[in-house]
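A protein chain is absent from this complex, but the other protein chains hold their places.
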Amino acid sequence: MKTLKLAFAALALAPFAAPVPAAAQIVLSNPWKLVRAGEARKVGKSDLQVTAVGDWNRATERQTKESENWTQNGIGLDDLGFYAAVKKGEALFHQRDKKKDPLPKFDPAMLPTDIVEWFENSARNALGSAVFEVGAVRPAKLAGADGVEMDFSYATEGDNLERKGTARAAVIGQKLYLISFDAPKIHYYDEGLPSALAIMNTARIVK
Amino acid sequence: MPMRRMLAGLAAVALVASAAPAYAQFGGAESTAVKPGFVLPAGEVRILVFRPDIAVGSQTTGGMNEPNADWTKQARANLVAALQRNPAMAGNRITFAPELEGAQGTVLNDYTALFKAVAFAAFNHKMFPGNRLPTKKSDFEWTLGEGAAQLKPLGGDFGLFFYTNDSYGSTGRKVAQILGAVMGMGLMSSGVHVGYAGLVDLTTGDLVWLNADLAMGGDVRTAEGADKRMAQLLEEFPRKRLPGEPAPPSGTVKVDVPPETPGKKP
Partner (left out) sequence: MSMLHRAVAGLLSCALLASPLAAQKAAVPPKPLPSAAGYKPQDKLEEGLWFEMDEQERLLKQSKFLVTDPGLNAYVKGVLCRTVGQERCSATRLYIVRTPYFNASMAPNGTTIVYTGLLLRMRNEAELAAVLGHEYTHFEQRHTLRLFKDIRAKTDALSWLSFIPIPYVGMLSQIALIGGIYAFSRDMEREADAGSLNELARAGYDPMQASAIWEQLGAEQDATAKVRGHKSQKDKNGGMFATHPKSTERMQTLREKAAAFALAEPGATRAAEYRAALKDWWPTLIDDQIKLQDFGGTEYLLATLAGPDPAGWTPELLYARGELYRSRGQAGDFEQAVAAYQAAIEAGQRLGGGAIPETWRGLGLAQLRLGQTAAGKAALRDYLAKKPNADDALLLSSMAQGA
């Protein structure tokens, strides 16, 4: 049952397998905006501010209220995701179906290792990938607060492409802030990681 | 990162057969992009052709694709022959990538998967006027990375990928299409004929040419049709540098994109 549902749900997710209505989105005014090197910006209209290292493209479409995604090379290649001010009881990513396909919810009482597990479980279920794995994990600072940094790897069924990523997270004022960079294992991860980490280092909470 | 799933749909539309009604909204059905100033070296060029994705079937009345083994096998044979006959390949040495096992096979497969991802990004952000990346507005810069040179020993300095998918409208489908139009239900596609091709400079990994066509002609089940199809797939394939020709100027952009259809605003 679940696999059938997964297949249909996945087909529904690629809304362009069905005709017209979704395709109208293609002819939108440009959904991508430039973020110039050196530009400081509050991402997702949240209080998380970062400064761009290198030029990036940011998507105007958001996954969740206070998230934002940037890319240098485009959709399906590198992705720098900012997830800001996630409150108690909220999920990290957009939930397809709150009842049948829920994602785990954040709790400020989480230990650093709990945050790592929560990230892994959220990503596994949002991506539908049982080969999503978090590897090395270490203490790190984000926006001046003590947190964690984790390396991960995964593939998704549809494109069968191995990807690698690094994410940093911290709890600040009872809310979770997470920045995640991932890209294809071949070429793109190594190429984009230095500037992604540099951007993570610029993170500040700005009221 | 799960955002990829949503936005990937945008890329999917270019290559999903049943999206055929959608392409009409883009004001056209084909587009080509070439890395600025790129020309092939003079003389014999060694081209490694990755196993092409080819599928031919027929479309049932309800729009299902019914696979047809004979047609697909015939199409594969025809297209392979047509490739070798095509004028753009004159003077080149073509090698078809072998089926490999083990670690070597994995490298080949991984680069093929990466090519598809890079091609999707290039389509998405170059072929559709509304979707350009501000950092890549005036150039065509996508790469598979220098590691692509690992593939050169398989037989090429350049890698060629191509994909074609045909689903011929059955009589029932054609009738339904006409009825639909008559009853004002809008144009329903009868038959789907899509394809794309790309060329990678394996020394640098750079994507130097990409061509997509969502409404291809040529019946690939016949030799003449395959020739016509191959000509469309290889449209504006990079030419060779002429003897004595100086190095090309940089910054020249050669991008054809479909014009926005007037009146089709969101």
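Which chain is which? They are A and B, in the order written, and residues in each are numbered from 1.
In this text, a contact is a pair of C-beta atoms (placed from the backbone, for glycine too) under 8 Å apart; a residue touches a chain by one contact, two chains touch by 3 or more.
Predicted model only: the values in this text are computed from it and were never measured.
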{"item": "Which residue of A:Gly135, A:Gly173 or A:Pro194 touches the chain not shown here", "value": "A:Gly135"}
{"item": "Candidate in contact with the missing chain, chosen from B:Gly57, B:Gly145, B:Gly218 or B:Pro238", "value": "B:Gly57"}
{"item": "Positions on chain A contacted by the hidden chain, ascending", "value": "1-8, 10-11, 13-14, 17-18, 76, 99-100, 102-104, 107, 109-114, 116-117, 120-121, 124-125, 128, 130-131, 134-139, 148, 155-160, 162"}
{"item": "Residues belonging to chain B that touch the chain removed from view", "value": "4-5, 8, 11-12, 15-18, 53, 55, 57, 60-70, 72-73, 105-106, 109, 120, 165, 167"}
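Heads up, the rule we're going with is that only the chains that are shown with their structure count from here on.
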{"item": "Gap in Å, rounded to a whole number, between the CA centres of chain B and chain A", "value": "30"}
{"item": "Complex contact set, residues of chain B against chain A", "value": "1-13, 16, 18-19, 21-22, 25-26, 109-111, 113-114, 116-118, 120-122, 124-125, 128, 130-136, 142-147, 205, 260, 264-266"}
{"item": "List of chain A residues in touch with chain B within their complex", "value": "13-20, 22-34, 55-57, 59, 61, 63, 69, 71-77, 79, 81, 93-94, 123, 126-127, 158-162, 165, 180, 182, 184, 186-188, 191"}
